[in-house]
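Please find one structure pasted underneath; my questions will follow.
One chain of protein is taken out of this complex; the other chains stay put.
Up next, chain A:
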Amino acid sequence: MTLLAFIFLLAFLPAESASSRYLPKAAISSPVFGPRQVYGLLNGSVTVKCFYPPTRVNRHDRKYWCRESATRCMTVVSTSGYTASGYRGRISITDYPEAENFQINISALTMADAGTYQCGVGINGRGLSHRVSLDVSEGPHVPEGAELFYVKLHSTLTMSCGFGKEYASVRKFLCKVEKNGCYNVVDSYGKVGEDYEGRALLSNEELPGSFSVVITQMGWEDSGLYLCGVGSYGEDGEMKELDVHVYEETKVPQRKPTIIGVKGSSATFECLYEPVKKSSERYWCKWRQNGCYRIIANSGYVSPSYEGRVAMYDNPGNKTITIILNQLKDSDKGYYWCMTNEEKEQQSSTELKIIDGEPGLKGKKEVEAQVGSQVDLTCAYPCKYYSYQKYWCKWSGTTCTPVPASDQRQPGPDVTCDTDNKTVILSFDSVAKTDQGWYWCGVKRNGLFGETMAVYLQVTGGSGADRSPELLDIDALSPAEPPSHADSGFNPRGRANLDAGVQSAGASGSSDQSDGPNTLAMVLGPVAAVLLILVTAFAVFKYRQLRRSDLVSVGSYRTNISMSDFESVKEYSASNNACVKESQETQLGGDELITTTATPESAAETKKAKRSSKEDVDLAYSAFLLASGTIAQGGTGGASAAPDTSPPAWEGQI
């Protein structure tokens, strides 16, 4: 049995990719966020700040603060103008829609004020609320509540903690509180938690003993309680609580968190920023465990190992900085951050993944030429770039300056495009020593930078005009053919091992020639068999699904409905009692939603694959709906009237 359980757990691990397609439950929980615990002093005052997503409807909707009781939440104060009798004059509620929050201010606290409350948006009890526990004590000291952070999904969170200069050289850390302990997120020794690889950076601030942590690409699972501290836990260290909540605003198109680059080709990264300060330093760096390794900065710095490979383009109109990295290698994969010295919230990160494949732009990567000779740099592009703008530029420091087209009369390079052969040629009539360097051939569309290819032009002094025709011949080759040196080396090998599949180093096209007819048949046979099996399985499944879509599977489910859920229904009926002591706020919209939950358990489905499949609903479930309909109808009619209306006609539709 334990083996079986072990197999289940093991099977869970590779299925992780399937489960990540589904949102975690946090995604549909209440987006209203506030403090969990608020501490107040007797006769003192307290302010509760509650956050909500700044959508159009939320900004205009009613905000309320209500006191939770066993069955309902009674409004204490709300933005529709109501204040409960015991609170007149000492409570106020103010909405700050631009700041995405509203605040409740309570003064002259009494011991009777302690209890559980809810701050929310809309109508009481509908779920758009947050539970707050108010604690009133005599003092003199009141514990500090956690610091609240309300961040948008996929954005960057910056948290800073300060502890005094005596902790300047002590270990600093940030950990996330879970059910069974506090998991390390990042610490000053360079250790980073598994889920935060590439996403979290800890940096010391100017004040000794204080530090800040930046986490990018905030996801639903990042909501929760965090602890930042110095030293070690519980003993001599000091800690501070941080409460983080992630919310989603209406689906705004997000920048891709992952960029896939083809080996040998290039990748384009975009950094968004608000041009608050034009002179602020912006740089692009690669994430390492103990910091971020600077690659290129707008001050003009380029890391020496990235010479000729990286360029930065600033576009203040679109508020973006575009960074292009070409000549991609396997070692380039990782996380890249757009950093700025001020405005930490605008920092963002992107993951770069490298896959094998063919780059779109092809050409000779290294060209040697004699001084004064005629040189053509060609760049061959595929059909998909036909409508794009193509350009050549010379790499110089942090950017690549486009090489302008010039008249034929003037000596110097000019750019032509030969549409028949789909090549872009940069030609030098008489190349000089100053022309040596990196040249990029690239494509652009609608102002967005696409793929680029880098060529290094080496100019050597001396004679040899017979060199250039050789160069021209090689450059005139069609783009589909593999580079010449690989071609000549391949043929002898191909002839010798015809039946075994010889794998070529670079060109994937030529490997087809070496596959003999035997291997082709061997591959097609099993593939056809598998396809046949899949088709029959699919047909059978579809047929069964069509037949059984509304049938019942008996005996395989257990439903768990507690009758206490129905007791609460009576509270919602209109009360005709004239001796009602407390006045309550009349709610527009009323309590027309009566919530009762049922949790059916399915014992039959143990296979992981069924997790995402459609389920059949059974008789017990429809019986539940029938029962709830009867009781609820009876409840709304009067306090204890027996249901005299017949149950709704149930035609087995469920």
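Here is the rule we use: a contact is a pair of C-beta atoms (placed from the backbone, for glycine too) under 8 Å apart; a residue touches a chain by one contact, two chains touch by 3 or more; residues count from 1.
Everything that follows uses one rule, which is that contacts and distances are computed from a predicted model.
Chosen from "Transcription termination factor 3, mitochondrial", "IGJ protein", "AP-1 complex subunit gamma" or "AP complex subunit sigma", the protein name that UniProt gives for the omitted chain reads "IGJ protein". Check A:Cys119, A:Leu201, A:Val214 or A:Leu227 against the missing chain and you find that the one touching it is A:Leu227.
For the chain missing from the display, the contacting residue among A:Ile91, A:Ile104, A:Met159 or A:Cys175 is A:Cys175, taking the whole complex into account. Along chain A, the points of touch with the absent chain fall at residues 1-2, 4-5, 8-9, 12, 16, 19, 21-25, 27-28, 55-57, 59-62, 122, 143-144, 173, 175, 177-184, 191, 193-195, 227, 232-235, 238-239, 241, 250, 256, 260-262, 355, 357, 549-550, 590, 592-595, 597-603, 605-606, 610-612, 614-617, 621, 625, 628-629, 632-633, 636, 648-649, 653-654.
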